[in-house]
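A protein chain is absent from this complex, but the other protein chains hold their places.
The chains carry the letters A, B and C, assigned in the order they are written, with residues numbered from 1 in each.
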Amino acid sequence: LLQALAKHNISVLIYEPLFKQFALPADLLHNLTPFSTHNDLSKEVECLISIGGDGTILDSVTLVRDKKIPILGINFGRLGFLASISKDELTIAVDAIVNRTFVKDKRSLIHLDASVTLFPNEAFALNEFAIHKRDTSPMLKIHTYLNGEFLNTFWADGLIVSTPTGSTGYNLGCGGPIVFPDSNSFVITPVAPHNLNARPIVIPDNNIISFEIETRGEEFICALDARKEIVDKTIQLAVKKEEFDISLVRLNENSFLSTLRNKLTWGMDKRN
Amino acid sequence: LLQALAKHNISVLIYEPLFKQFALPADLLHNLTPFSTHNDLSKEVECLISIGGDGTILDSVTLVRDKKIPILGINFGRLGFLASISKDELTIAVDAIVNRTFVKDKRSLIHLDASVTLFPNEAFALNEFAIHKRDTSPMLKIHTYLNGEFLNTFWADGLIVSTPTGSTGYNLGCGGPIVFPDSNSFVITPVAPHNLNARPIVIPDNNIISFEIETRGEEFICALDARKEIVDKTIQLAVKKEEFDISLVRLNENSFLSTLRNKLTWGMDKRN
Amino acid sequence: LLQALAKHNISVLIYEPLFKQFALPADLLHNLTPFSTHNDLSKEVECLISIGGDGTILDSVTLVRDKKIPILGINFGRLGFLASISKDELTIAVDAIVNRTFVKDKRSLIHLDASVTLFPNEAFALNEFAIHKRDTSPMLKIHTYLNGEFLNTFWADGLIVSTPTGSTGYNLGCGGPIVFPDSNSFVITPVAPHNLNARPIVIPDNNIISFEIETRGEEFICALDARKEIVDKTIQLAVKKEEFDISLVRLNENSFLSTLRNKLTWGMDKRN
Partner (left out) sequence: LLQALAKHNISVLIYEPLFKQFALPADLLHNLTPFSTHNDLSKEVECLISIGGDGTILDSVTLVRDKKIPILGINFGRLGFLASISKDELTIAVDAIVNRTFVKDKRSLIHLDASVTLFPNEAFALNEFAIHKRDTSPMLKIHTYLNGEFLNTFWADGLIVSTPTGSTGYNLGCGGPIVFPDSNSFVITPVAPHNLNARPIVIPDNNIISFEIETRGEEFICALDARKEIVDKTIQLAVKKEEFDISLVRLNENSFLSTLRNKLTWGMDKRN
């Protein structure tokens, strides 16, 4: 990959921990500049290449933040809803980068405000915000409000507020629907709800969703994507749409619909 | 009700079949003008009062069509998601009509285009468009497209495309999510799907959804709300957002959230 | 197949409509005796071979009835939960028949009693008994009793009482669980229930389940497997375990667990 990019005189910044890990051949080095943090990334960077799975993309998002640098995910992992370019498409991907012919898909993020500082500088998620009971606690009583108006109290192990991007992930395992990326919506989905008549709820993403938690325990878990913090039950939490978007790079060949069909193995049910 | 409206010098048009059914006292008659069809209703009419349940509202929608006359539903039936004003609130409702203090909630409709004429002049629904197999037929194979691009083939007894308004109805019984009225979305929900990995899908309501049906039978059922037609399996079908909206009258006292909580008996689970 | 069986001096009875359909070579004829109905089948017949899919097995069950003749299903169709022997295993299957080394899996049936005669001589099902609304009717109100004691009223499009064998079929598409063949249970699963807190219910198969139907229509549908009858709403219906069982032939190589994993494509989720 690096060689291919060098051949086209494309300057490459490389994530420092990764840079140190590999002994790279000298002829590639002049073309590489290491970077470590969000601050080292200039807005002029045209594309951040994430090599791994969807988890690596979620990490990349915390590096890019509001810099509008599109993320190109090459999928070496299992899942690949986000990292939609497979190893076999590497050459096509390099061509697309060189010729700037790739498509940018805007994806909305969800932002967390809390009464104590949580996830400093990274209080957003591409997939979902989630509340969970601690391992050994009984279920939570999650009082939920939309723009300050009471919605419902969920008795549950937890609750997810998923973006469209996250709808095909954890949300789906908890009975939530698939939501298309350009739906301007969030999904509120309870995890193992005690209330028999609780259902996933799709709301416009201009809503502010806030929470108060009641539990016989002292603490619960707050999660943004794979990042988790243990918080005191007196905390006040609210989520809303993040002010900035993330762009995911897609090759012209791969549409959201074909990815969806492929990943969910639609059409592969052997009973058909 | 009629007396109360007469007292405030409000002219009332009355649906002719209803008018004939009741022997009304003479002093009310001067204030009443019967009407029978959509064409008899002037756009100047300020409010159409639907007395009954949600089914009556669905009928009223076919009378109002694109005339932008708000519908005020007084609930004598069971359900009352749409007919949100209870008999006990009649006086408040009359006051609201007299003083024009009611709130109008815009609800989107779904429109059906077909390769043969179906539901002439009424090819729209407030709740949902649905495809169903006939009584005695085996399941359908429903090839589904978004804006002409293939989405998936559902092997199922049927398929629903629900508006947000319809999401709390039939869609909910088939495992679909609750969708808020202002979500600009449709939900595609299969009925008794054979595919294990089929899931309800939320899409923006600017999509055109089209269908091709395969079945060992000759016919299947097309439904717009409670209206049904038996169609030949060679028919081409497409649904999209209807060009006009319907306005439902709501009293200030009743929000969508409180109706939702009340109708789904949230908070009434005795196991809590 | 016939040649292979003839070689081993196995006498073969052949279903008459099938016999007439094919022009069979003369050297096979001496070995074949045609049969048409249940009554032509002797209890001495060691094995009935069903060639087709699961639907063909369901038909064979109505030929075998209480004669305890095991059914060997060779799968030429799509599904194959019941017809568990694939075309490629034909030679192994013939060997198993010749050597009587096959395994017989006992499967319970569900029996229907009704206040008018329905499905004469065939009032049983291998997969499920089902109640359905007619295509153009509104939903049914299905009052359900266990051994005469009131269980619940389901407001729904229909209701399934599934045997363990049927649990992987229609029941699964309506949200019911997989039930193992030797569970001595039935599953009661509503179809598109209006009640939000209705859930599939597993009961011991020594229960008698009876129904009373309320509907604004006049008729509804009763189904035993793929066989359907339109009935008047005043009918009284009760189902219980059938007195006789059916035996399905299985090759030693194929266990229920491997069939289950294979048919449900467990382990083939591409997101893993």
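Assume a residue touches a chain if its C-beta (ideal position, glycine included) is under 8 Å from a C-beta of that chain, and two chains touch if they have at least 3 such contacts.
Just so you know, these numbers come straight off a predicted model, no measurement behind them.
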| Looking at C:S86, C:N195, C:T215 or C:N254, which residue reaches the missing chain? | C:N195
| note | Out of C:L90, C:L118 or C:I203, the sole contact with the unshown chain comes from C:I203
| query | Of C:L41, C:V161 or C:V187, which sits in contact with the chain we cannot see? | reply | C:V187
| In terms of residues, what is the contact footprint of the unshown chain on chain C? | 146, 149-153, 155, 167, 172, 175-180, 182-185, 187, 194-204, 255, 257, 261, 264-267, 269, 271-272
| remark: Even though one chain is not shown, chain B touches it at residues 78-79, 81, 196-197, 199, 262-265, 268-272
| message | For chain A, which positions touch the chain that isn't shown here? | response | 132, 134-136, 138, 156-157, 170, 172-175, 191-194, 196-197, 221, 226, 228, 230, 264-265, 269
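Rule of thumb we're sticking to: only the chains that are shown with their structure count from here on.
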| field | Interface ranked first by C-beta contact pairs | value | A-B
| request: Can you figure out the chain closest to the middle, judged by Cα centres? | output: B
| request: Determine how many degrees of rotation, between 0 and 180 and to the nearest 5, align the Cα atoms of chain A with the equivalent atoms in chain B. | output: 180
| said: More than half overlap in residue numbers between the two sides of the chain A-chain C interface, or less? Answer same or different. | reply: same
| message | Distance between chain B and chain C based on Cα centroids, please, to the nearest Å. | response | 39
| said: Roughly how far is chain A from chain B, centre to centre by C-alpha average, rounded to an integer in Å? | reply: 36
| query | Where the centres are mean C-alpha positions, what is the separation of chain A from chain C, in Å? | reply | 46
| request: For chain A, jot down the residues that touch at least 2 other chains. | output: 196-197, 199, 264-265, 269, 271-272
